[in-house]
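Beneath this line is the structure, given in structure tokens, with notes to follow.
All protein chains but one are shown at their positions in the complex.
Let's turn to chain A:
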């Protein structure tokens, strides 16, 4: 009985350990994380170890994009679950969270006073200007993919204006835009059914 159980168990343990190692490594090295992790996942779990198929990866990406939360945690849990069940999902998620956790605590403990110095203030002012530019560039890139209909443009403009000029919590913008999307798509579907044959 014990022998029968140990064979799959060792493989299971090995999978969990590999998940931990790979996700820890990616999280420790990658700046930003998220979708940048994908090529490494594919190499490690599809090409090298054949624990996942290409279709698994495609499914993972499709599902991931409709989930809220931290993209890298979503990805770790999805892939970890596919490879080694709940234990795999936990191992991968913890592995993703550990490197930033350790780094930030060390930095926060060590340089807290340093941030108050005038020179540090100027350096950070420079970095903030750069990040402002980086966010603008990523917004432009996203706009090309997302702003494909008048409905999308209107929602994006409303989201921007409300966020910048009104004291309204961003959570409400998300909730109301979700509702708007649902209502808009339901009405469009209704219209298409009402006028069959019309080009949409």
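We adopt the following convention: a residue touches a chain if its C-beta (ideal position, glycine included) is under 8 Å from a C-beta of that chain, and two chains touch if they have at least 3 such contacts; residues count from 1.
Here is the rule we go by: contacts and distances are computed from a predicted model.
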Record lookup, UniProt, unshown chain, options "Chromate transporter", "Helix-turn-helix domain-containing protein", "Formate dehydrogenase alpha subunit" or "Putative spermidine/putrescine transport system permease protein" -> protein name "Chromate transporter"
Just checking the interface: what residues of chain A touch the absent partner chain? 27-34, 59, 62-78, 81-82, 86, 89-90, 93, 96-97, 99-101, 103-105, 107-109, 115, 119, 122-139, 142-143, 146-147, 151-153, 155-165, 167, 169-171, 173-182, 184-186
